[in-house]
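Of the protein chains in this complex, all but one are displayed in their positions.
We just call them A and B in the order they show up, numbering each chain from 1.
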Amino acid sequence: MFRRLVEPAGHVTVTIDGRPFSVAAGETLSTALLLAGFAGLRRSARLGRERGPFCGMGVCFDCLVTIDGAANRQACLVRVRDGMAVQTGTRLPALADTVPE
Amino acid sequence: MTRLDLVIVGAGPAGLRASVEAAAVGLSVMLVDEGREPGGQVYRGSESGAFAGTAKLGSDYAAGAVLAAAFRASGVEALFGATVIQIEREADGSFCVSVATGHDKAVVVRARAVIAATGAQERPFPIDGWTLPGVMTAGAAQTMLKADGVVPDGPVVLAGTGPLLYLLAAQYGALGVAIDTLLDTAAPGNWRRALPHVPGFLTSRYAFKGLGLLGKALAATRIIRGVEAVSAIGDTRLSAVTYRKGATERTIPAHVLLLHHGVVPQINLTWSTGAQHRWNAARLAFEPVRDASGKTDVPGLFIAGDSGGIGGAQAAEAEGALAAFGVLRMLRGTAGDDDPIEGRWRHRLAVSLRGRAFLDALYAPRQSHLSPPDDVIVCRCEEVTAGDIRKAVRRGAMGPNQVKAFTRAGMGPCQSRMCGLTTVAIIAEETGLSPGDIGHMRLRAPVKPVTVAQIASLSEADERRTTESPSATRPRK
Partner (left out) sequence: MSLAPERSGNDCDVAVIGGGVVGLSLAYGLAKTGLAVTILDEGDIAHRASRGNFGLVWVQGKGLDNPDYARWSLASARAWPFFAAEIEAATDTALSYEQRGGLMASLTEDDLDTRCNDLRRLHNRGQDCADFERLDAGGMKRLLPAIGPDVVGGTFCPHDGHVNALRLFNALHAAAASLGAIYRPNATVEAIDRLPDGFSITGATGEIRAGKVVLAAGLGNARLGPMVGIHAPVRPQRGQILVTEKLAHFLDYPLGTIRQTDEGGVMIGDSKEEVGFDNGTRHDVLAGIAANAIRIFPLLAQAQVVRSWGALRVMTPDGYPIYERSVTHPGAYLVTCHSGVTLAAVHASHVAGMIGSGDWLPDLTPFAAGRFADVPSPG
């Protein structure tokens, strides 16, 4: 769906749905997810339909994923960090009693 | 109680230039932006993006790096990755600005004046299937290009109207990225309506830039003009695009569909302050009412750049400077614009706004695309269709707030950013009233979703802040 035009300076590793992926250091998370083949990131709250990044600038809230345990974060406004754990596919997030930092 | 002279929201060309000028005249300033570095939309990635320090995206884009450097040199304190969620005016006339900074943190900043330079967003282009993964906006694709050096792969279709659509096509063209089809949906009579604005256009920088741009895009791409309807086809993701022109309907394979319908001011923050807004019929958008320095009817609140009305990056920068001078005048109680620097910015603003009316007319969307057919989803968050909205209006909901209560359109996390204008357009069509008389849904704080913990931390942050002194800024040399 998308491809990289410019070779990144370095790589970091993030886990997406439990699987490790090597991604460009400092890349926007939504971009990294698209490059890793995740087109649909979540299900819509009411009808449960697939949604993926749409506006790319923090406006539409369709790129929501769980990042390091924090539910419903906008992937297009976050940059990847080494060791980041990303969970896709939530419809309604469940709140955990303790959320890591 | 300590407070700053000025808080500036937004680190695009308007906010950056306002910061530089305000610091130069000795005001104590803080800049806040939810992005990670200076640049805003147009200069996204100027410092550390994939094309930072290159001319591959054009000389206009390269100007961003210069401005970002000037900002860094100004010494203005900046909060990046921070979202302004509320601006309140206190009884003493000063402002209390609530800023969400981390997952469970927020700060309260007090200032005597505020410049809102929150920029633009793309006008929603609601079509059948636009919620499918693989359908994105042209702006999103451009942001991916600037920030990450990433481009579409496989069959790509661009659809809609507006200069950005062609700019993106040209940028892709220059980088050797193939676009399969560009579906131009501009209304057929646009050329005629744009004609009276040709003289202004010919003296503008767009005339030269614009023609070059079109030429490049044309050369590399199949362009289909006069497209009347577009829909996205797919099951769990986009697989094809169908378009209709006259009696012909065609379906073409697509992995990525990039929609664009022009840009409009991002009004969530400015509207929430209570500042007066009005409908601009030529630009089909709500804009805050402001004077030549960006001053609004909320004393001490100034608005600069695209959030006040679309003018482009150069105009935004000039407006940022003018707003800074306006704030200075207000704080020092001086009259008139005797500063020669201010005069130069005023001139630059006038020059950069030339040709705008031509572009507005030329790229105006079709009425039928502003107010889509019944089965198209208008509110993406709450999955409310155009038909649901029409039904509510027919049952007596004559305005967007009542429609919202009836249908939930506008109640999701995007806070009506994706459905507000469409809802108004549908109500206008149904009632025969003008969007100006209908108004927009009331926009309130928090202007972006924030956690309960962030809101809870606001009162504590308030006390902390008032006992600290803001960082000193340099006096004018």
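Worth pointing out:
Throughout what follows, a residue touches a chain if its C-beta (ideal position, glycine included) is under 8 Å from a C-beta of that chain, and two chains touch if they have at least 3 such contacts.
What you see is a predicted model; the values in this text were computed from it and never measured.
Considering the whole complex, the hidden chain is in touch with A, B. Touching the missing chain, out of B:55, B:219, B:247 or B:452, is residue B:452.
When you scan B:73, B:202 or B:405 for touch with the missing chain, the hit is B:405. Of the options B:86, B:142, B:181 or B:296, the residue whose C-beta touches the omitted chain is B:86. One chain of the complex is left out; on chain A, the residues touching it are 45-46, 70-72, 92-97, 99.
Against the chain not displayed here, chain B makes contact via residues 86, 88, 96, 98, 103-104, 108, 274, 395-402, 405-406, 408, 411-413, 415, 438-439, 442, 444-446, 449-453, 455-460, 462.
Simple rule for what comes next: only the chains that are shown with their structure count from here on.
Chain A meets chain B in the complex at residues 1-6, 8, 24, 26-28, 31, 34-35, 39-41, 44-47, 49-62, 64, 70, 72, 76-77, 79, 101. On the side of chain B, the complex with chain A involves touching residues 34-36, 41, 48, 50-51, 103, 121-122, 130-137, 139-141, 143-145, 147-154, 175, 177, 236-237, 255-256, 266, 380-383, 412-414, 417-418, 448-449.
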